[in-house]
Structures are given as structure tokens and as C-alpha cells.
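Only a single protein chain was left out; the remaining protein chains are all shown in position.
Order of writing sets the labels: A and B. Residues in every chain begin at 1.
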Amino acid sequence: MDFKLTPEQEMIKKAAKEFADREIEPIAAQVEREKNMPPDMLKKFAKARLLGMTVPREYGGVGSSFLNWALATEQISYPASACGGLMAMNNTVPNMIDRYGTQEQKEKYIRPLCQGEVIASLAFTEPATGADPRLITTTAELDGEYYRINGTKRFITDSPFDGPVILFAKTNDRISGFIVDKNSEGYTTSKPYELMGGGGWVTADIYLKEVRVPKDNLIGDLDNGFIILLQWAATSKLALCAGSVGLAQAALDESVRYAKERVLRNNRPIAATQSIQWMLAEMACKVEAARYLLYWAASLVDQGKDVMREAAIAKLFSSRAGVEVADMGLRVHGAYGFTTEYKIERIYRQAKGNEVIEGTSEVQRSIVAGFLVR
Amino acid sequence: MQKETDRLNLDEYRDVWVFAEQRDSKLRGVALELLGKGRELADSLNVKLVAILLGNNVADQCQELVSYGADKVISVDDPRLEHYQTDIYADIITRQVLTSKPEIFIIGATFLGRDLAPRIARRIGTGLTADCTGLDIDEEARLLVQTRPAYGGNIIASIVTPSVRPQMATVRPRVMKALDRDTARRGEIINIPPAIDEKNIMVKIVEIVKESKRSVNLEEADIIVSGGRGVEAPEKFRVIQELAEVLEAEVGASRDVVDAGWIPSTHQVGQTGKTVRPKLYIACGISGAVQHMAGMRESETIVAINNDPDALIFQIADYGIVADLHQVLPLLTKKIRQSMEER
Partner (left out) sequence: MKVVVCIKQVPDTGEVRIDPETGNLIREGVPSIVNPDDKHAVEEAVVLKEKYGGKVTVITMGPRQADAALRECLAMGADEAILLSDKAFSGADTSATSYTLGSAIKKLGEFDLILCGRQALDGNTAQVGPQLAEFLKVPQVTYARKIEITGGGLKVERALEDGYEIVETRLPALVTATKDLNIPRIPPMDAIMDAYGQKEIITWTASDIDVDRDKTGIKGSPTRIRKASTPVLKKGQIEIIDGTVEEAVDTLVVRLKGKQLI
């Protein structure tokens, strides 16, 4: 078992880091404050070929391994900015279209996502539930050549922006997945939510009123959409893991730097004190553990394995690690950590999100336990 | 590479040569500084110090070269030599060098020098050492010992050119010291006709543009106030600028800060930036990475202000304050302004 990255993987990591340093880091604080991402950011991701990384070249993707994608996402998350989040949807959704879509769907929808022309969404969550398919109330009724879709979706990332959304609706008491054009008539979104962290990240409710979707836009088998959701959730979790790892590493680096600079009365930096050293050591342990869980799960995907259990373990652990590392980091910074002068406060706020979005930690626990006790 | 018989031929090479760089018919500071060093080398070897000058309307500069130490001046004065052009200068100088056989030839490491010297060295087939911070004579071996930094200043190397001649070296401005001007000195001034072969001119100068934006002139500054990562944010650089203003100083910066885009690269001091030698260098929030120090260690007086008592900069500073520069600088600016107003 060779844990060393290959030279190619090192270069992937390096190039992604350069992208983050050059394009995101300089504007991160401002984007956080103004909650406004530069309009050309998605195109920049596309140019660096960071979108559609795991999708085949023939459809416009990069055809890379999941591990490469995880390595890149980890680096993109380091600046602790919502800009990094742009990478997730246009990777996980085209990945699903590639796995479950028809040839026509693949040829139509994947390339524009890889080229950053539009932005994808995935809509499952509703007011009643974020995880239970039986509580879904959005309906899709077959009407000639179309399905008519009615209902409400909650907390859908990038729902107001042009592009395709893989949307789950009730059919025959089960659920099915549909590729819906967010530009469709009858499709509207609420005002975006104001969130605790990730300024610039847009998440809003979707109102669907008699939205007509061509029959051919059913993705996967009828009534069998839940499996698509589960698979998407597994890969999307890996994106969040990578996010947590990137954030945690940033928290650690910031804290080490601060600890070396911050000097006490006797001219000793706080980094020389045991209490700070122990905190930094714990942070380092958690970062490494989270990182290798991520690489492990991603490698298994590359080996063709199903990772529902592994992704849940990785997300459960890394999201908690991210929160704890951010918390310790803020304490290392002392009162300065509570101000926007330092990066740590936005890391703290953003890290918390990963524990509750896309399946709370409690849901992850249920998944893992499920594999143990059944 | 060179055989015994060639070794004997080295004795045919005598004298120390200095390239006298001029701009707009006026000698550049580096030329005079190199004469200062050249004088010392020539005296060690008991040979002549020769300056070679190319330009247009530079007759009055010839005597200047003598006043600054040259025993002999070879002057090539022609309108076509007004602006430096690689091929013309390389042709003329190479021919002179091959004819006169100096043992040492020093050129200033300016934009011009760094374009010219390697071309000449390669044409002659001799060794060239760039950016020397020290030049000395090994009298026993009759060799020029060329000292220069490498690896961003982390290594100091001593280099020699044992078997070929002339031993060529370039030296940056502000590294050597010019002699005091002595108008009583006498020397030989020889005028040589240019003999330019138009066929050999491969690059044509179409336009020369002087950029008159208040150009940062760190190399000539007497006082420099420099900021590093300790400044923390581009908006905070103001404290550096305010202190510089009250001292009528230039603003310098470390590489980190330039790379982060907080200040243009014209302000960068260091191995890949400018070498400076001001009377006073105030380093604020600069840790003293070796490549930065390589660019300013020759400053006469160095003041370091840094939060980190272990910062390397304190090892070369004359005065140090271990404190937050954001507290020190405004107070320092205020005090200096007050004391200036009192005068």
C-alpha cells in the first residue's frame, strides 16, 4: 500500500493549489464580506479544466480519477471561500448524468457544464425531508410527451442560475429523477437564504408549478430514482470531505503562523507554550486522519467499488474534524480570531456547514450503523 | 581543456580593464565604482588600469575616467555608438580585447552589462562570473578570485578562471566604492575609430522610451524604509509609506509582498530585486530571508522592527526593536516629524 502521491498526482495538487492561490485567495475575504462572487469565476474553473473532472473526454470531461478530483477539490477549498464550491456541482452532477443518463442526455448536458457555460443543481430536499424518499411530495405526472412537475424544493444550491437540475419527484409512490432546465416556464426560486458561512454561496427554494419536462428527460429508470440520489450523495459527500480537509489544513496553517508571530511579555511566541503546542498537535492529527479517509474513499471509487459506507464514514469524521480544528484554531488566535482580520473566523463558520448539509452527521451515523447491524 | 603550452601564454595577458558604461554621454556610477576596485587590483598586480569607453560625444568623460583612477582610456566615439546595441559593442570591444590581451576585464552588471558581457565572453571563449560581491587577487597563482552569492544568497562561492583570459566578471552597482575624484591625475587617452561592419548588426533599435513615472530609484536612495509580510495587508502598507515620506526616503519591499501584489516589483529589494546600499535601511516586518538580506546587507546602518525576536534580520541589524511595527512606525513617524519641525 503506497501512500505516496505519484508525480502526476503531485502536479494535479500543485496546479489546483496555484489556481486557488491565484484566483481565489486574493478575493476570498472580499467575496465573503460582500457575498458576491465574480461572474467570470466559473469560466476560470472551466479553463483550468477543473469541471467535469471524472467524466469521459468524449463528453467534454477530463476523464480523470476520483482521487485526482479529490486532490484538486481539497486545494480549491483551502482559501475558505464559496468560490471553491463552484467546483462541486459541475463535477458531481455531470458525473451522475454520465452514470445514469442516456446517450442523448450525456451528449446534450455534460459538455456545457464542463465548459462552465451553465451551472448544475441537484434537487431532492423538501420542507418535509432531506433524506427520506417516502416523504417527498413533489409530483411528476405523465401527460402525453411530457411530465408535469409540481412541488417545492428546499435549500437547493445554485437553483436560480441557468443550467440543468437533476430533480427528484414522486412517481407511482416511488421516486424518479428528471433533468429539468432551470429556465423552464413554471420554475421559480425564492430569495436565497442568508447562511452562517460561505458568503457568496447561493442556496434557495424552488417552486415548480406545472413545469413541463420532456419524457426523454427522465434519468435512470422510472420509479428507481432514489439510487441515483444515493450515488450522487456518496460522491457529493467526498466533495464536502475534501472541503473539510482543505478548511482544516488552512486552519492549522493559519494557527501555526499566528502562534509563531504572537509574542508574550517575555518575548516568547505563544508557539513555545505547551498549551498551544498541544492544540496544534491535535489539529494536525485530525487533518491527516480526515485527509486519508478522503483519499481512501476516493481510491475505492476508482477501483469501481460502491462507497456508500466509506463515504459516510469519511464525511462523518472529516466534517467533525473540520469543526474541531477550526474551533481550536480560533482559540489559538484568541480574541483576534473573533475578528475578520484573520481568516480563521470564516473557516470556523464554513466548517460548521459540512456537519449539517447534504446529510447531517446523524444521517451518516445511521448509514454506517446500517452496515454494521443488518 | 588548456594545455601546458597555453599556460605560458597567460603571461602575454596583462592589465586590468574596466568597461566604462555611459548613458546620454555621461558616465554611470558603476563605471567609477569599478575603477575604484580596478585600481586596487591593478596595484596588486603592478599593471595598468584601462577603461574602455564607447559612446557619442564622450571626450570630456575620458578625463573623468582618469580622474577616477584609470591609467589609460580607450575611447571609441561615434554617433552610431550613442545607444547601446549588442552586436556593435560586442564587435568593437572583442576586437580590442583580443588585440590588447588584458588579464582581467570587469563590466558593470547593469541591464547593458548583463546583455553584453556574456556575448563577449562566449565569443572569446573565456570565463565570466556574474554579480561578484568581491574581487581579490591571489598573488601566488596570479588569479582573480571572484566571490559571488548563489542559491538566493544562501551560498557564497569563490570562483576562478584558471586557464583562459581575460578573466571576466560583472559587478552590480553600489557594491564597490569609487575613488575620490582627483583632477590632478594624468593618464593616456587613446581614440580609436569605430570600424563598424553594418552586416554584423543583427538587431535594430526602433525606439527608446524613457518611462517618466516617478520611477523608484532604490539604488540611489540614501534612506529606504522597507516592508515585509509583517505588514499583513496591502491597506496597511500606509504606515511604511508615511514613515518614508517624513524621511524623504524610498519605499522598499520584500519579495513576498511583491509576489502578493501589494506593491510593484520596482520596489523589491533582494536577490531577484535590487541591491541597495543606502545610508539607512529600516526593515519593517521583514524576517530576513537570506535572499532579501543579500540585497541590503551592505547598507551602512540597518534598523529592524519585527515581532519575532528570532527573526534573522536581527543578526545583521545595527538596531532592533522587537515589537509590532503597526505600533512602532506611527509613533516613529510622529517623533521624527516633530523633531524636524523643531529644527
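Assume a contact is a pair of C-beta atoms (placed from the backbone, for glycine too) under 8 Å apart; a residue touches a chain by one contact, two chains touch by 3 or more.
Just so it is clear, the model here is predicted, and its values are computed rather than measured.
Trainee: One chain isn't shown here. Among B:V47, B:I189 or B:I321, which residue touches it?
Mentor: With B:V47, B:I189 or B:I321 as choices, the missing chain is touched by B:I321.
Trainee: Of the residues B:V47, B:I159, B:I192 or B:A260, which one touches the chain left out of the display?
Mentor: Going through B:V47, B:I159, B:I192 or B:A260 one by one, B:I159 is the residue touching the chain not shown.
Trainee: Out of B:E12, B:E139, B:D180 or B:E207, which touches the unshown chain?
Mentor: With B:E12, B:E139, B:D180 or B:E207 as choices, the missing chain is touched by B:E207.
Trainee: Can you list, in ascending order, the subunit A residues touching the missing chain?
Mentor: So the residues of subunit A touching the missing chain come out as 6-8, 10-12, 15-16, 18-19, 22, 47-50, 53, 57, 62-64, 68, 72.
Trainee: What residues on subunit B make contact with the chain left out of this view?
Mentor: These residues touch the chain not displayed: 1, 83, 86-87, 110-111, 114-115, 117-119, 121-123, 125-131, 145-146, 149-164, 202-211, 215, 223, 247, 255, 265, 271-272, 279-280, 289-291, 293, 297, 301, 303, 309, 312, 314-324, 327-328, 331-332, 335-336, 339-340.
Please note the rule applied: only the chains that are shown with their structure count from here on.
Trainee: How big is the gap, in whole Å, between where the Cα atoms of subunit A centre and where those of subunit B centre?
Mentor: 54
Trainee: Can you check the complex and tell me which residues of subunit B touch subunit A?
Mentor: Subunit B reaches subunit A through residues 230, 260-261, 307-309, 322.
Trainee: So in the complex, the part of subunit A that touches subunit B is made up of which residues?
Mentor: 26, 260-263, 267, 269
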